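With one protein chain removed, the remaining protein chains of the complex are shown where they sit.
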Amino acid sequence: MSTAHATAGDPPGAHLPEHPDFLWRTPEPQRSYDVVIVGGGGHGLATAHYLARNHGITNVAVVEKGWLAGGNMARNTTLIRSNYLWDESAAIYEHALKLWEGLEEDLGYPILFSQRGVLNLAHTEQDVRDSVRRVEANKLNGIDAEWLGPDDVAKICPILNISDDIRYPVLGATYQPRAGIAKHDYVAWGFARRADEAGIDLIQDCEVLGFTTEGSVDDGTARVTGVRTSRGDIACGQVALCSAGHTSTLLDQLGVRAPLQSHPLQALVSELLEPVHPTIVMSNAVHVYVSQAHKGELVMGAGVDSYNGYGQRGAFHIIERQMAAAVELFPIFSRAHLLRSWAGIVDVTPDASPIVGRTPYANVLVNSGWGTGGFKSTPGLGWCLAHTIATGELHPYIAPFGIDRFVTGALVDEHGAAAVAH
Amino acid sequence: MQLIDCPWCGPREELEFHYGGQAHVSYPPDPQALTDEQWGHFVFFRDNPKGPFPERWVHGAGCRRWFNAVRDTRTHEFLAVYPIGAARPGVPGGDA
């Protein structure tokens, strides 16, 4: 085996772009805004950006209880894809993917969107059926998708073990070439900088403690008149809740119920490694997803922890199981090292699709329940939510995701057939 | 990873248990009498508090018995375990 040479070639990380010299102001909250967005994560910041960019609405505050983009935006595994099964999901995620494809230019920020493709592995005959079903649906929805046999899978990702000496051999995979990864901080900061430039106030260390309201839910006249925050009361014309795992707490303040459950979701990275993994691989049956990020670290995640939790910590047996799955599929990963693990709080719904839309308060929109789909939907959701705030009309891509579906039964059930949890 | 105090078996690793979501959500006595909204709420809507939460667990890899627990969702700490059918015990700070 050859020996590495310390100084051969360019230093591998030299090309990661620098952040700009200025990002955003640290303003004091004003007494009143046309729109208050609760939650300065990816969704809140993207909504702010598109409010300004698409609709010229800039009398807007994004209030964030911690530091900007410090929740799930800072903790996700940055996978971007649109190969969802159902038409409703495919529409909004594909809208998002198209925006991703132009986002670097739109934001003027090097978000390092790298379209390296995603393989969703099939390990059983039923996985194969579900995979083909999803591929065929994707194609008809205008989404790039292919079904590949094991040999073609290995051509795309040669380090994947496609032999039958593993417990659940790889029978094939779906492939979406346009899927990719991006640098999460760069994305969030790109949105934040644009919003700040447009005059939108990004207010950190500002926790929403409650709301001031008028009218009655019973007769349909209920409205929110302002938000009560740790930095004082802020009056507002409209409110958009973009607070992911903390949405239930806010809705509780309004007496609004939603079928949301907040769970820990863990992820981890290895040390920096020379490139070995050219794509993204996801396996539901063997339960792991992995990509190799720009600087060379392996980024991995698995399923959510079973119980509700706001602790931003998960159980270690989930990580151990994920490592077993990783080494099973990628035998050469055995001596890669777990460098850091962490957890976010994901809000999940009974049908694994988001809850976006109106509430019993006429001027309050809720955006939640994205589970593991939050990051990849960021620009798409921001676009559609901004449209809805600006026009008063639900954007058609978010219309199917109203909370009423849990009463009528018109679910968008993405965990049954799609066989893809992330 | 928690050490969960099964009421029948004593403290056991979290791995042996399955989570069952919110406790004290009873099956309605006459579902057919409910409106669609009431039924939808029973089937799909559960509380999601930040703090003490009464919830259901089953010791699936042990005695296979269901039981209830109050757990703080902020710290993940179990504050009490109690049998199905028993009233929720008072726990320190447990009024969320």
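In order of appearance the chains are A and B, and numbering begins at 1 in each one.
In the analysis below, contacts are C-beta pairs under 8 Å (C-beta built on N, C-alpha and C of every residue); 3 or more make two chains touch, one makes a residue touch a chain.
Everything that follows uses one rule, which is that contacts and distances are computed from a predicted model.
Taken from the listed names "Sarcosine oxidase subunit alpha", "Ferrous iron transport protein B", "Thiazole synthase" or "NADH-quinone oxidoreductase subunit H", the protein name that UniProt assigns to the chain not shown is "Sarcosine oxidase subunit alpha".
From the set A:Leu119, A:Met323 or A:Leu365, the residue in touch with the chain omitted from the display is A:Met323, counting the whole complex. Summarising the interface, chain A meets the missing chain with residues 1-14, 16, 19-26, 66-68, 70, 74, 87, 90-91, 123-126, 128-137, 139-142, 165-168, 185, 204, 270-274, 276, 286, 295-296, 311, 313, 315-316, 319-321, 323-328, 331-342, 407-411, 413, 415-417. Touching residues on chain B toward the chain that is not drawn are 1-3, 18, 20, 26-27, 30-32, 34, 36, 39-40, 42-43, 56, 58, 60, 64-66, 75-77, 84-85.
One rule holds for everything that comes next: only the chains that are shown with their structure count from here on.
In whole angstrom, the spacing between the mean C-alpha positions of chain A and chain B is 29. For chain A in complex with chain B, the residues that touch the partner chain are 246, 248-249, 252, 257-262, 306-311, 313, 315-317, 347, 350, 406-409. Residues 1-2, 14-15, 18-19, 21, 36-37, 39-41, 43-50, 53, 55, 71, 73-76 of chain B are the ones touching chain A in the complex.
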